[in-house]
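A short write-up of the structure that comes next.
Here the complex is missing one protein chain, while the rest keep their positions.
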Amino acid sequence: MSDSALSQPSRLNRLFPSGSFGEMIFRSLCFSAATLTLVAMAGIIVALAIGGWPAFKAFGFNFFLSSEWNPVSEVYGAAGPIIGTLITAFLALLLALPLAIGISVFLVEFCPRILARPIAVAVELLAGIPSIVYGMWGLFVLAPWFAHYIQFPLLIHVSPDTWLGKMVAGVPNGANILTASLILAIMILPYMASVFRELFLTVPAQVREAAYGLGATPFEVVCSVIIPYVKRGLIGVIMLGLGRALGETMAVTFIIGNTHSLPHSLFDSGSTIASTIANEFTEATSEMHSAALTALGLVLFMITFMVLIMARLLIGKRS
Amino acid sequence: MSSNLKRRFINKVFVALCSLSTLLAVGMLALILGSLIVNGAGGLHLSVFTQDQPSPGMSGGLRNAIIGSIAMCVVAMIIAVVLGIMAGTWLSEYSRNSKYGQAIHFLNDVLLSVPSILVGLFVYEIMVRPFHGFSAFAGAVSLALLAMPIVTRTTYDMLQLQPNTLREAGMGLGASQGLVIRSIIWKAAAPGLLTGGLLGFARISGETAPLLFTALGNQFLTLNMTEPMGSLPTTIFQFAMSAYDDWRNLAWVGALLIAMAVLTINILGRVMTRGGKR
Partner (left out) sequence: MTNKDNTVEDLEQFIAPPAAENLNLEARNLDFYYGTHQTLFNVSLPVERNKITALIGPSGCGKSTLLRILNRIYALYPQQYAVGRVLLDGKDILTDHDTLTRLKERGDTVTLDPLGDDISQIRARIGMVFQKPTPFPMSIYDNVAYGVRLHFNKSRQELDQIVERSLHRAALWDEVKDKLKESGLSLSGGQQQRLCVARGLAVEPEVLLLDEPASALDPVSTARLEETLMELKKDLSIVIVTHNLQQAARISDYTGFMYLGNMIEFCSTDRLFARPKTRRARDYLTGRFG
């Protein structure tokens, strides 16, 4: 399909005849393609800014502070989705991080050799499964299970006035902040675990051996030598995982309940920026509605952009 | 020595926790794949590939969505591979670590993980809104924008792996730099470049969000790139969120198909790299 260009350079050579003029064309084409990256990046920012401008102008700072999102009365306050995005992403990270470290340490340090490779490959492959698959599983399997075995019992047995009762209040249909975070966690878990594993493998064998040679236990070697050795990269990867969780659309849209008010508990339905855009953008009838959604997009872009830049700076400095 | 007993105990607990988290995660992921197969495999008839998507209550398949997905992915990949390989080549061979080159490299890495829904919004703003219509071509462009950074990055990495002696040998024979790149370096790196393409392909073949408001979706079969076009992910989304059982069943079938396709492409990519390294 696409690789014919690679295996037959001779045909391309006819397209770009040798000689200084052909050279210059080839080189400029490559340069333009590279510049496209910059153009795309700038384009995303400018397009979102222009598209969202009417909403920023109409609501000003209230766009971020108000949680009233009402397409009928044309009032748009994005606090609900913004908070929802942050909560679900951080919760997902909180759930996934220890597991991811556990898996990668297990694979690098403890797992019998015959098992280590297959598990590592499986984890890596799972990292590539499209998020819509995770989302569907959340909707059809996790949500009903969660409602039946967790939400109902809690609703019945825990008084709504207690601290715990307030945490778990909500419609018992399994579509809520917590299940959305769970799905997000499951989705970023294979990704983080496999990158962590690669990172841990970059620690020179001699440094590991030196630590073991002093009589350290595997736990001590992992905590005091291996993890510090790859600290920057590790934090970078955590940021990338966070970036994924922040911007993930399909895994969340299915299961978060899609209400725009501020969530009152872990078991309350909510929304994220991405899920709101995915749900409403094609149905937005008024100019202001789509402007507000585009403005939301710009907010999401700014948040993830910051996280990604930090991640890349940290990872880039690793060597 | 009691502190020593404590150390060994802590270590035991740690090993147990690590094993447990692996067990938990692998079990969970097996559960997901399992329910995908249980729910999807039953509906996997030939009709899925020969009939278009049905109205609620009717029988039908996913032909229009499958073909739409393939069409948009192919167009996207052509764009992404051509541009990505050129961009990666420039970064690796021509940029000479200039400030601009480093900036592009960095931006490409960031673009790699920009939320796909924002890419969809961007393409909507530049291609759908100005021309007043959703189109398969807009969908393909948004997918291309998602695949291109991957191809660029892999191309860069693979070209960097090629030894400088190769370049010097080629130029020593009097070939120009561009000729050396096209006739020697690309050839030597071909398996790696192909892997880059496959990785990009795997990434976009399951993408849903950017298609929602670029290609939109279409319940009829079409190959016209200027019209809205159906795709597997958007159809799955629509069907899964619906209240009809047969639509939901078809959604499972579609999800199974996508998962299988992505797995196959990824495995193919791994096999290629291994073949290339040898």
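Remarks
Letters are used for the chains, namely A and B, taken in the order the chains are written, and counting of residues starts over at 1 for each.
What we mean here is this: a residue touches a chain if its C-beta (ideal position, glycine included) is under 8 Å from a C-beta of that chain, and two chains touch if they have at least 3 such contacts.
The structure displayed is predicted, hence computed values, not measured ones.
Listed residues A:V75, A:V225, A:L262 or A:A284: the one in touch with the omitted chain is A:V225.
Of the options A:S20, A:S73 or A:Q206, the residue whose C-beta touches the omitted chain is A:Q206. Among the residues A:A78, A:L93, A:A143 or A:A216, only A:A216 touches the chain that is left out of the figure. Where chain A meets the missing chain, the touching residues are 112-113, 204, 206-217, 220, 224-225, 228-229, 231. Contact residues of chain B toward the unshown chain are 3-4, 7-8.
The rule we apply is simple: only the chains that are shown with their structure count from here on.
We define each chain's centre as the mean of its Cα atoms; on that basis chain A and chain B are separated by 15 Å.
For chain B in complex with chain A, the residues that touch the partner chain are 7-8, 10-11, 14-15, 17-22, 24-26, 28-29, 31-32, 35-36, 39, 74, 77-78, 81-87, 89-91, 93-95, 101, 103-104, 106-111, 113-119, 121-122, 124-126, 145, 148-149, 152, 175-179, 182-183, 186-187, 190, 193-194, 197, 202-203, 205-209, 212-213, 216, 233, 236-237, 240-241, 248, 251-252, 255, 258-259, 262-263, 266-267, 270. Residues of chain A that touch chain B in their complex: 1-3, 5-7, 9-10, 12-13, 16, 18, 20, 22-23, 26-27, 29-38, 40-41, 43-44, 47-48, 50-51, 98-99, 101-103, 105-107, 109-111, 119, 121-123, 125-126, 128-137, 139-141, 186, 189-190, 193, 217-220, 222, 240, 243-244, 246-250, 253-254, 274, 277-278, 281-282, 294, 297, 300-301, 304-305, 308-309, 311-312, 316.
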